[in-house]
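Missing here: one protein chain of the complex. Every other protein chain is in place.
Chain naming follows the written order as A and B, and within any one chain the residues start at number 1.
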Amino acid sequence: MSPTIKPAIVSDLGHAVGPARAPRDAALAIHGLTVSYSEKPAVFSVDAAFSTGEISAIVGPNGAGKSTLLKAALGVIPRLSGEVYVFGDTLRNARARIGYVPQSASVDWDFPTTVLDVVQMGLYRKLGLLGRLSGQGRAQALECLDRVGLADFANRQIGQISGGQRQRVFLARALAQDADLLLLDEPFAGVDAATERAIIGVLKLLRKDGKTVVAVHHDLATIRDYFDRILLVNVRRIAEGPVATTFTTENLQATFGGRLATTHLSELAIMDDGH
Amino acid sequence: MGAEFVQLSLIPVLIGILSAVACALPGNFLILRRQALIGDAISHVVLPGIVIAFLLTGVTSVAPMLLGAAGAALVAVGLIEVVKRLGGIEPGAAMGAIFTTMFAAGVLLLDRTDTSTVHLDVEHALMGNLESLVWLQAEGWHSLLDLAILATLPDELVRIATVCAIVVALTLVFWRWLKISTFDEGFAQALGIPAAGLGLGLVVTAAIAAVAAFDAVGSIIVIAMFICPPAAARLMTNRLEHQVAWSVAFATSSATLGYIFAGYGPLWFGSPAAVSASGMIASISGIILGLACLYGPQRSRVK
Partner (left out) sequence: MSLFVEAFFLQAGYNATLVAIGAGVLGFAAGASGTFPFLRKRALISDAVAHATLPGIGLAFILMVTFGGDGRSLLGLIAGSALTAWTGLLLIEWISRRTRLTEDAAIGAILGTFFGAGIVFLTVIQGMSAGRQAGLEGFLLGSTAGMLFQDALLIAVGGSLAVLVTWLMRRPMTIVAFDSDYAMTLGYDVRRIDLLMMGLVLSVTVIGLKLVGLILIVAMLIIPAVAARFWTDRSTKMIWIAGCIGGASGYLGAVLSASAPAMPTGPIIVLVAAGIFVFSLLFAPDRGVLVTLFRHRGFQARVHRRQGLLALAAHHPIREAYTLRLLTREGLVRPDGVPTDAGRAQAAKIARDERRWDVAREIYQDTGLTGRYDGLTPIEDVFTADEIAELDHQLGPPVTARTE
């Protein structure tokens, strides 16, 4: 390796090509994942491994393919190439262990249903087609609502609650799935401060129970407080590792390029020093 | 209301109600999925489906017609997807291009086929012929208990009753899946629910309901049955369960009132000739929707 290159951005070609075998302890392992919507990759050959019992962030500029990566890993959108393993198993076999919080803008909030109903959707997989929703299931859904602080809103029409509350309903629904791996797509986008605190509180409690959390995230200022690990992407994988060593000015510069204002960078650099 | 009612009106009213309900149930999900116009497309492609089924088998019996219509609906959906995805054309125009073409092909085939011996012509296909479905063998209400006479019930009633039962059963069995994939398709996929297959199943079910309702209301008015009762129901409530119940109630009342007005309405104006019952049913369902738009408790959009 040429000595003229600073170690911060460089890279062995591990950027583009993953380790030979899926790490067995990874809750979610992605190998060589490529997705494209047109004649240009939205995500190119990304490798990542998210360890069990950690809260990880997927970070990158707008249009860098963060949400695409998450959705392709879940099989919600088709991938051009690549493989995904969940707890060392295929996606199909591990479905029951995955909880999912989509972007709240992705659904029709005018749909005729109530908050409690939406949370109960998290139980649908377990119930199958004809299984009866027992009182116990209802109690479980109510408890999940309570964990996100929305117990009093159970019977509201979903169109009548605020954006932050919608995000909490989605989180409660994922909690009802009782999953070991929770994938969240921009859970903090457009929510109020109280909701943000409530959500991160729930996520940290999940970590305590040994659950794995992976979230697409856009706010660089909160990364140090919220996350253990970080994956920086901009179409390709730029860097991945513990926040303490990976969330550096160099890596951010490499990820965001000219899109990150210099002032913003220096602020983060100050945070670097203080850390 | 005695023997004459049972002979002339009971069967058409029942067929009207069963058709309306069979169409309204899938219609609820179509409108919530913003696919109301798939109903439009289906109702147009039922015609070529039936004509081709007739050409292949030479008879107008239930099974080939249902299969033909379901097949035509599948072909239409497939072609629409091709035009949409591969051609990059927006859904409405893709549907419009496909279903008008298939309809034109159906009209051409029907025009060039000798169907004079069977009950199949363009006018009936478009307008329906509810009034002709009478039960002359019946002698009164007691005929409903007489097995020998029951056996002479028109085939159309048996057909639509069967289809309506199937639609109700499918709706109940797939209720949760339909609900979740309609509300949040991405989440449904993440749960491993076959959302795409479910969407296709919904369209095929709607097509089968449409062809079974074909005799009663014709292929165009089926659209009103798909859309008006569920749309009116949506304006009454904010719960899906209640919406579906309302839509069944609206469908039933449209069919009943429509038949009564068509048969007896002209008499009130001193005209002896009855008017088209299927047209009247569609008109009544439209009036119900209009009232719901003006006075439905949940008519306005949440800000």
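Keep this in mind: contacts are C-beta pairs under 8 Å (C-beta built on N, C-alpha and C of every residue); 3 or more make two chains touch, one makes a residue touch a chain.
For clarity, every value in this text was computed on a predicted model and none was experimentally measured.
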| item | value |
| --- | --- |
| Omitted-chain contact residue, chosen from B:V6, B:V45, B:A94 or B:A138 | B:A94 |
| From B:P12, B:P26, B:G39 or B:G186, residue that would touch the chain that is not displayed | B:G39 |
| Identified contact with the non-displayed chain, of B:V6, B:I208, B:I223 or B:A255 | B:I223 |
| Residue ranges of subunit B at the interface with the undisplayed chain | 31, 34-37, 39-40, 44, 82-83, 86-90, 92-97, 100-101, 103-105, 107-108, 111-112, 122-123, 126-127, 218, 220-228, 231, 234-235, 262, 266, 271-276, 278-283, 285-287, 289, 293, 296, 298-302 |
| For subunit A, the residues touching the chain missing from this view | 1-6, 9-20, 31-32, 34, 36, 39-41, 44-45, 61, 63, 80-83, 110, 234-236, 253-254, 256-259 |
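In the analysis below, only the chains that are shown with their structure count from here on.
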| item | value |
| --- | --- |
| For the subunit B and subunit A complex, residues of the former touching the latter | 32, 173-174, 176-177, 179-180, 182-184, 186-187, 189-193, 234, 237-240, 242-243, 301-302 |
| Footprint of subunit B on subunit A - complex, ascending | 71, 74-76, 92, 95, 98, 100, 102, 106-114, 117-118, 121, 124-125, 127, 129-130, 157, 159-160, 173, 177, 183 |
